[in-house]
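Got a structure for you, written out below as structure tokens; questions coming shortly.
Here the complex is missing a single protein chain, while all its other protein chains stay put.
Moving on, here comes subunit A:
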Amino acid sequence: MSSILEVKNVVKQYGDYTALNSVSLQVPQGSIYGLLGPNGAGKTSLIRIINQITMPDGGEVYLDGEKLAPHHVQHIGYMPEERGLYKTMKVGEQCLYLAQLKGLPHSEAKKQLKYWFDKFEIGNWWDKKIQELSKGMAQKVQFIVTVLHEPKLLILDEPFSGFDPVNANLIKDEIIELNKKGTSVIFSTHRMESVEEMCDYIALLHKSNKLIEGKLIDVKKSHRTNSFEVGILSDNVERLMYELTQKFKLEQTNFKSLNDEIKLNIKLDRATPNELLNILTQNGQVTHFVEKIPTVNDIFIQTVSQK
């Protein structure tokens, strides 16, 4: 699959401090790409380089196969973490201005704006100043400003921070819709559940280096532990436990259920799930049997704490 964005061995230094240490990434066309990492990992530095806000000290960036050049700004929509709007400027004028800065002609910008204002049902805000709007309302405008010029690549840094749940959902749906229409999305966030829900690719930066990159499902597969969460009602607990401990590593666990069963985490190592199931069914009634799939959160914490 072709890449909408390719980052090759990018280096960024601030004085003696290295913010990016030869980082390479490939963001596939049409993907939602999660860029993860603890604070200070270098995410914002990388995003700023992609947006040509700062220049890399080494390496190259390619957008849709072309080496990054000033005219590419019109193909990128960027919503930074630190964001805002001119408080005393009218909503309509402000949106037009920002769209024109992105290279959209005035008439085209107006047409697009009308579409979005209708969609969000905010047509009557045109002549209002940002300072007259509530925070949630201003955030809608902020989102419109980001996508107005129909970018090929959308870069969202902590997009949901500051949004109330209703607006966050609205924005999320819009992002997914844009993605379905072909927009690629880079998503930098600390909210792992939204990564889990939306991203199909992830990369993990830590201390200026890239540690993980790939399809979310592949990353999960490579981090799978072959563990199962098991619930069982047994008359002969002693024998069950004896047989299990002979073959597997277990530990007590907890999950919500309606029965008063034994709840275990069982690590299979090389055994198959069927072998485990055999032992379980011979010794009682199985009420719960689920593979423990590593969450993005688990992978994140595990990888970061290993280093």
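Here, contacts are C-beta pairs under 8 Å (C-beta built on N, C-alpha and C of every residue); 3 or more make two chains touch, one makes a residue touch a chain; residues count from 1.
Note that contacts and distances are computed from a predicted model.
Student: The complex lacks one chain in this depiction; which UniProt name from "Na(+)/H(+) antiporter subunit A", "Acyl-CoA dehydrogenase", "ABC transporter permease" or "Tryptophan synthase beta chain" does that chain carry?
Tutor: "ABC transporter permease"
Student: For the chain left out of this view, which of A:Ile76, A:Leu113 or A:Val147 touches it?
Tutor: Answer from the full complex: A:Ile76 touches the omitted chain.
Student: Just one of A:Tyr97, A:Trp126 or A:Phe289 touches the chain that is missing; which is it?
Tutor: A:Tyr97
Student: Extract the touching residues of subunit A with respect to the undisplayed chain.
Tutor: Given the touch definition above, subunit A has residues 14-15, 48, 51-54, 70, 73, 76, 78-80, 82-89, 97-98, 100-103, 105, 145 touching the missing chain.
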